[in-house]
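For this view, one protein chain was removed and the others were kept in their places.
Each chain carries a letter (A, B and C) given by its place in the written order, and its residues are counted from 1.
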Amino acid sequence: AFPVVMTFVSSFASDWFGVLPTGFVTLANWQDVIFGTGVGADVAVGSSLAYSTGLALAGVVINLIVGVPIAYAVARYDFVGRDWVNVFAILPLAPGIILGIAFLRTYPDLSTSGIALVIGYSLLKAPYMVMAVQSSFQSMDLQQIEESARSLGASWPRTFLTVIVPNAKTGIIAGSIISWTLAAAEFNFSYIVYSRGTPPLAIFLFNNITNASFLNAAAAVSVFFLLIALVTIAL
Amino acid sequence: AFPVVMTFVSSFASDWFGVLPTGFVTLANWQDVIFGTGVGADVAVGSSLAYSTGLALAGVVINLIVGVPIAYAVARYDFVGRDWVNVFAILPLAPGIILGIAFLRTYPDLSTSGIALVIGYSLLKAPYMVMAVQSSFQSMDLQQIEESARSLGASWPRTFLTVIVPNAKTGIIAGSIISWTLAAAEFNFSYIVYSRGTPPLAIFLFNNITNASFLNAAAAVSVFFLLIALVTIAL
Amino acid sequence: MSEVSLDNVTKRFDSTVAVNDVSIDIDDGEVMGIVGPSGCGKTTALRLVAGFETVSEGTVRYDGEDVTHIPPENRNVGLVFQSYALFNNMTVLQNVTFGPKMHDVGKEERRDRACELLELLDIEELADRNPKTLSGGQQQRVGLARALAIEPHILLLDEPMTGLDAKLKQTLRQELGQLLDDLEVTTLYVTHDQEQAMSMCDRIAVMNDGHLEQIGTPSEIYEQPANEFVAGFIGTANLLEVTIEDEQVSFGFTELDAPGPQRVDGTATVMIRPDDVRVGEGPVSVEITNLFYQGEHIQATGLLPDGQKLTLRLDRSLGDVTTGDSLSIAFDPDDIHVIESTR
Partner (left out) sequence: MSEVSLDNVTKRFDSTVAVNDVSIDIDDGEVMGIVGPSGCGKTTALRLVAGFETVSEGTVRYDGEDVTHIPPENRNVGLVFQSYALFNNMTVLQNVTFGPKMHDVGKEERRDRACELLELLDIEELADRNPKTLSGGQQQRVGLARALAIEPHILLLDEPMTGLDAKLKQTLRQELGQLLDDLEVTTLYVTHDQEQAMSMCDRIAVMNDGHLEQIGTPSEIYEQPANEFVAGFIGTANLLEVTIEDEQVSFGFTELDAPGPQRVDGTATVMIRPDDVRVGEGPVSVEITNLFYQGEHIQATGLLPDGQKLTLRLDRSLGDVTTGDSLSIAFDPDDIHVIESTR
């Protein structure tokens, strides 16, 4: 939490060379971000942020489609190999760097496209979605709720969409926020897969640090956190 | 899970240029890792792995000392600001890159020492520890267990150490494994803070990719995963 | 409403037999109870009727029609669980109209039907509330209304009273019993609480270890239990070893004329209910070892002359009896029941 506050504060400073940022209060950094007039990298922070946001969002959508049913299956049924599914779905073992390389080797043509980033993000962040949704499922009596709906004449898909999913709303929202923020901030995988075009946020920040316009980056990250805060409050 | 298998398989190959690794079965990569005769980076993969393992372990120890009490407090008590503690402890919001920069700015002298890495790892991975331990606490009737022990004459610290902690064993072990693996694989923070000496594993892997000895790296990562698997089974 | 029957139904899970060759016929409008200790197979039997488990052998019939392989959503059964399992993402009214909606009942009609049911159950003012905010008793009614809204062939109640306060349980038992009577809904009521089953059901099936031990009206089961298990599970029973010879029942310490000709000759077990032990006069003397005040009466344990324990009921007017006192008792030949099977 501390670095978040620090970042937010420094985004209004004009200098940060010692221990604390100085030169308050300037909105220049924010202006750079929002209007894309930033110096440093070859693109504006704003477009990089928007790009990452969009990619991460696409990753979350995939996570929702894949992760919610997995979380449901593990919470509800007692099938052979259930523990294995659980371990593989939940332990966030694959470091982004390895996944990135495996990806490049397998589909060298995809490397520059956003699709590679989206698929990578969704694979990397799926565990968080599964975990969050599962905790929602575990707190409700899934079997009795599902069987009640079915005895009332609802088919299984209909039961799933109209009763099960809405009841796990809290977990699904939490999972989406967590996996979205993590995907938007993912560096390793992005670094390996990205080669040209708009850089994802993490790459942009990375490039900016060497170019010493960290305060721009801070503003960008602040925008990012504000976005999360707004989404969290709105839901 | 797929990249893990792919990595493991490729660690026995002598080449990987197309879609699939070729030239099975060679133990050369493993030999390099274990005996430190690797080419590519200026140090052996083995020592890099050992270094990361040790740093991550130190981070886990800090996490245990800080994370278990936080998880307990949030699960057990209904205090003012509880929801905030929960959100800040659990949402893994701080990207390693930002934390790394904040760190460098605040304590420029620490940059090359292992202490910086340990503290960073423990801060970054604390949320996973808190989450895992909390789920253990939530499945037991904390209040009744604690009050039973106290009515039997145990002081609060004694109750905590002899009854509460042992009963949350599963969660504590799971949390340690998760936060350890994540710390050992952390790139962003390591990249920012590391400047000289033995590189942490993630940095080593990163350097190796450009030097094209990925198969060495694969072997190193496989060792890492085998270690985790062994620890998991042993507990 | 319909007749529902289980014909020689067996359900196996891997190596265990949860329900073993059970046949139960539920008449149209009848309230049938299934009671038994936990793990006896009663819940599995209910799930077989609902279609959530597939039978291993045997047939499930609604109105004579074989529904064994029809999936649960097409069986039209009303389910009320112990947890009520209300849908917290919908209001009470939406919960109740959910079933009719799934059956493509028009919007107007399903609304009317739901309002009617809510009114019948006296919860019409809760229509727009979220189920989460209701008390246990209110949730139970919503669960009932939701189940009844699809006009089910059969209403299945799975331990609907467990988890409620003792006092509330008593009140709801009366109300629910009354309601089921009034609606003439064919009902299967599964519970481990034999008192509830006795007061609410027309007939009761007693299960143990997957088997059906006895099926009959509450008074048949209470007064003429088929075996020692039923005698002990339903109410409190004194089981005494006797010798029957020439229509004389010999307890060792006293003798009785048998109530009519007996099928058993030789050693047998007889059951006497505590409330059938006549206290105050008679040939047998018991020493009181234990007294439990229970309001309406006092439950006492006494030692018979041969050292066996006997549970008896004392009237409140005998409130001054204390441990160690001796009381005279008698058995009435009509009140002893010879148990033929020892299972």
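Worth a mention:
Keep in mind that, in the parts below, contacts are C-beta pairs under 8 Å (C-beta built on N, C-alpha and C of every residue); 3 or more make two chains touch, one makes a residue touch a chain.
Model, not experiment: these values are computed from the prediction.
Across the entire complex, contacts from the unshown chain go to B, C. Of C:199, C:224, C:285 or C:308, it is C:199 that touches the chain left out of the display. One of C:64, C:295 or C:324 touches the chain omitted from the figure, and that residue is C:295.
Listed for chain C, the residues touching the missing chain in the whole complex are 37-38, 165-167, 170, 173-174, 177-178, 192-195, 198-200, 218-219, 222-223, 233-236, 273-275, 290, 292-297, 299, 301, 313, 316, 319. What chain B contributes to its contact with the hidden chain is residues 141, 144-145, 147-156, 158, 163, 166-167, 169.
Throughout what follows, only the chains that are shown with their structure count from here on.
The largest tally of C-beta contacts between two chains is found for A-B. A separation of 20 Å divides the Cα centre of chain A from that of chain B. Taking each chain's centre as the mean of its C-alpha atoms, chain B lies 56 Å from chain C.
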